[in-house]
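Of the protein chains in this complex, all but one are displayed in their positions.
Each chain carries a letter (A, B and C) given by its place in the written order, and its residues are counted from 1.
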Amino acid sequence: MRWKTAISHVTDGKEIIRGYNLQDLIQKKSFVEVIFLVLKGELPNEMETRMMNALFTASIDHGIGVSSAMTARTVVSTGNSLHTALASGILAMGKLHGSAIEDAAKFFQENIYEPDIASLVKKLKDRKVRLPGFGHKILSADPRSQTLFTVAKETGFYGKHSELAVKVGEELNKISSKKLPLNVDGAMGAIMSDMGFDWQVAKGFFIIGRVPGLVAHIYEEMMSDNGLRRLTEEEAEYCGQEERKL
Amino acid sequence: MRWKTAISHVTDGKEIIRGYNLQDLIQKKSFVEVIFLVLKGELPNEMETRMMNALFTASIDHGIGVSSAMTARTVVSTGNSLHTALASGILAMGKLHGSAIEDAAKFFQENIYEPDIASLVKKLKDRKVRLPGFGHKILSADPRSQTLFTVAKETGFYGKHSELAVKVGEELNKISSKKLPLNVDGAMGAIMSDMGFDWQVAKGFFIIGRVPGLVAHIYEEMMSDNGLRRLTEEEAEYCGQEERKL
Amino acid sequence: MRWKTAISHVTDGKEIIRGYNLQDLIQKKSFVEVIFLVLKGELPNEMETRMMNALFTASIDHGIGVSSAMTARTVVSTGNSLHTALASGILAMGKLHGSAIEDAAKFFQENIYEPDIASLVKKLKDRKVRLPGFGHKILSADPRSQTLFTVAKETGFYGKHSELAVKVGEELNKISSKKLPLNVDGAMGAIMSDMGFDWQVAKGFFIIGRVPGLVAHIYEEMMSDNGLRRLTEEEAEYCGQEERKL
Partner (left out) sequence: MRWKTAISHVTDGKEIIRGYNLQDLIQKKSFVEVIFLVLKGELPNEMETRMMNALFTASIDHGIGVSSAMTARTVVSTGNSLHTALASGILAMGKLHGSAIEDAAKFFQENIYEPDIASLVKKLKDRKVRLPGFGHKILSADPRSQTLFTVAKETGFYGKHSELAVKVGEELNKISSKKLPLNVDGAMGAIMSDMGFDWQVAKGFFIIGRVPGLVAHIYEEMMSDNGLRRLTEEEAEYCGQEERKL
């Protein structure tokens, strides 16, 4: 099997990352600049660096209650090591948790040349397709998406995809009975599209941002005296077949 | 079951991270500063921020050949999504891949008040205990650990644990037949100890740094036309029981 | 959160599985009968038991070269415990490894009342849709599917879905330039459909059958002296940016 990569090269104790010596990167560049480098192939400029910082920070944590934090803490509580617990937390990021960024980026990238947004939105609504990146459990406006757009405007990354996102939102809210604000996933998907990233790497942005939060949760759980996490008898209910003879 | 956390709080659409409003953090702080915040509970100063950047960057990637990259690429090649492939790559970080930072940090923290390093090192060598954080496959000096110590000296984090690491290395090389330099894991373990981090979170530093590299590998594999990764017939060898009748 | 189940109930040290006392099951029933019980809700008859045994046995292992075995062995070689290595092997079972059973079962269940198979097959071929459960890398007939159908005929589970599978194969091979035999995944998908199982649990059949094979591989790797599995320098190739100054 051949294994080819353009990302990095380790040889004779020297390591090259996308053409740059790792030692130089350690001394002269920030972590986020080097993240951009491994993902894009080139170092970012100042505006790109600031925007990347904002995107990752927006993902860093979302409370103990989300499925990934709850899963990672359960798994470390059973006596696993940190890396095993972290992996399980990441596995909990299925289609319904952390994937809306990917779906939204895909939707914006695929419809960027669509001339008639109003018709598109109406057609999808008629087919009961849920538009990715819109809606919030409680709020009628999502402050995190507004903050991200503020940074995007300051850094020059409020571009065609972001405009499309806003336009889609306007059309959607004309015909929706419920207020459906552009949420943080939608804003992230639009902005990273405007930065030139492929939607297929979008979920990676969310996960890179969230991993430190999960590490913090795992460490907090390790230091606690909660013991093994499992359901109590009151939390579980049996609704099956009554006892019977074999 | 009670689930308590001091990390973050999401309520009525507002999110608090270690006391700070997430929206303010997005606008005013870098990702690495917020990583420090979730892990330590307080925002870092400039020196801490620079040191953290260097530690994460030192971990960002180490070639396609390491077990975690090879595993993550294999798993995405079988038609899995990015998060599943990433989790499998992290699972490959067992005791022999990425754990030396943890072992080294533990060793330095447990022996920080040890008065007689020479005897300790000799005793462990006699018992054939391998000292974590020392040794390199090819090199007699590890340039990455030297670079990290340069940054540590500039930022004020070349402290007691780093000195202990160097002292242990000196004693070890007096009695070892083979040159055993302090490697990058040993330097990271010493420096994060000097920054006040518990060894039990040490492996998290390595993983936070490496996740972007793994995401880059997974994305590169997704974009390639390698197809399903599995062994070729030539790579596998059967050494078992000859065919027999049932 | 409410957690309801009809599978089992543990209370006061007594455990009920689908209505039966676990102690009775241990003494009087075989493992495969109890697998059927947890999945279907009722104990199997003799014919069902024999068919289930054949299906699981057909999946038990497929050489060291498949992605799941290679991944599980790599992950245990890095110093992980058995359960972590096994989980990583299972993660390697993406859309291209072990999923054809599910796809085939779904296809047969969705088209069971299709009156005109020839047109359906032609239409899908024209659209370049690959029919799940057909084709083999080397062989023009798959002996494992023939063996499973032999058992299915003996046990009475060669029913409508199996007939559909054979019919689809006939039509497909009339218009395909390459011989495309019904493979083991196709046969398993058809037979479990004829046993009344939902295609959504189909992949579980494959995994239940394969887990013992993976455990054997992991144990063999643990007992070997292979050391850490990673690529050699010859196996990896760098095709990226030449070295450049920062």
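The rule is simple: a residue touches a chain if its C-beta (ideal position, glycine included) is under 8 Å from a C-beta of that chain, and two chains touch if they have at least 3 such contacts.
Predicted model only: the values in this text are computed from it and were never measured.
For the chain excluded from display, the touched partners among the shown chains of the whole complex are A, B, C. Between the chain not shown and the residues A:K28, A:K179, A:R230 or A:R244, the one that touches is A:R230. Note that of C:L86, C:A105, C:L164 or C:M195, the residue touching the chain absent from this view is C:L86. Hidden from this view is one chain, which touches chain A at 63-67, 70-71, 74-80, 84-85, 87-88, 91-97, 99, 228-233, 235-236. Contact residues of chain B toward the unshown chain are 1-9, 11, 16, 18-21, 24-25, 28-29, 41, 80, 84, 87, 91, 231, 233, 235-244, 246. Panel shows chain C; residues 1-10, 12-15, 17, 22-23, 25-27, 29-32, 34-35, 38-39, 52-54, 56-58, 60-65, 70, 73, 81-84, 86-88, 90-91, 93-94, 98, 136, 138-139, 142-144, 147-148, 150-151, 198, 200-201, 203-204, 207-209, 211-213, 215-220, 222-224, 226, 229-232, 235 of it touch the chain omitted from the view.
Throughout what follows, only the chains that are shown with their structure count from here on.
With centres computed from CA atoms alone, A is the chain lying nearest the middle of all the protein shown. Here the CA centre of chain A is 31 Å from the CA centre of chain C. The distance from the centre of chain A to the centre of chain B, with each centre set as the mean of the Cα atoms, comes to 22 Å.
Residue numbers of chain B whose C-beta contacts span two or more other chains: 63-65, 70, 84, 87-88, 91, 93-94, 229-232, 235.
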